[in-house]
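First the structure, in the form of structure tokens, and then the observations on it.
One protein chain is absent from this view; the other protein chains keep their places.
Let's look at subunit A:
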Amino acid sequence: METILTVNHLTKKFGYLTAVKDLSFTIEKGNVYGILGPNGSGKSTTLGIVLNVVNKTEGEFSWFDGNTSTHQALKKVGAIIERPNFYPYMTAVQNLKLVCKIKGVSGEKIEEKLKLVDLLDRKNSKFRNYSLGMKQRLAIASALLNDPEILILDEPTNGLDPQGIHQIREIIKTIAASGTTILLASHLLDEVEKVCSHVVILRKGIKLYSGRVDGMLASHGFFELKSENQELLLKFLEENEDFGQVKVENGLVTAFPKDEIDAEVLNKTLFENGIVLSHLVKRRESLEEQFLTLTKNKET
């Protein structure tokens, strides 16, 4: 696996406040990563450090094979932080030409990328006349000009209306489908859940988890069960060693298996034991539930 970014024991202090504490993770080519965490958990600071706009206090990070200087590496990266920043008096095309000059690529992709974000018909309007959604889309076009190895997006849907959010998500999905590595920082869990395969979870500058989304909790999902004969069902589950916790809520039994159990096998076993189910669902925890469990666990 080709490594794109390695972060080692990164720490950032703003005076007495520690924004990022001893953070380590690696980003590998081809995956879609999410950085999750509530507001003020150090997401933007971390991205700011690796993008050369915030100075680190301690630790280190390296781009690609570690032999390129940060600003050279950034030419192969596309990034948007928080708000789109462009020259208000320049048109979309003029702004993108400038970005091409900085990145050292030719300007021939400008039209193509503007088309991707659906701004081609407004390409000669001044940036200051754009709506927030259009500004954000222009920022994405600008980040894609060099066909980056990795696309970094920090809260790309912040402050947009539902339609704008939808547009941006569709664009991100298109880009992810083309095989570009993406790093997406957000506090919106469903946003991350929809596109990311890997997550880094931060709280108050401390890393709680980093790895695959489905490996976040040592969990094998859970069963939602319903039966006419609830007492027998509960008795069976409690006596069965394969099951840990069993909960009853509004007549719905939730059982957490200790090992991977197939729904078909469970149904068969229960039937053989004389329990007929009227409802059987095997589910995984949503990212939100996992996130809350994880943050709760670490608190205690």
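Basically, a residue touches a chain if its C-beta (ideal position, glycine included) is under 8 Å from a C-beta of that chain, and two chains touch if they have at least 3 such contacts; residues count from 1.
Assume contacts and distances are computed from a predicted model.
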>> Leaving aside the chains you can see, what is the UniProt protein name of the one that's missing? Options: "YbdD/YjiX family protein", "ABC transporter permease subunit", "Acyl carrier protein" or "Ferritin-like domain-containing protein".
In response: "ABC transporter permease subunit"
> From the list A:Y33, A:F64, A:F86 or A:Y209, which touches the chain that is not on show?
Replying inline: A:F86
>> Out of A:I4, A:V20, A:V99 or A:L287, which residue would touch the omitted chain in the full complex?
In response: A:V99
> Which residue among A:L5, A:V20, A:L36 or A:L74 touches the omitted chain?
Replying inline: A:L74
>> For review purposes, identify every residue of subunit A that touches the missing chain, sorted by number.
In response: 14, 48, 51-55, 69-75, 77, 79, 81, 83, 85-90, 94, 97-99, 101-104, 142
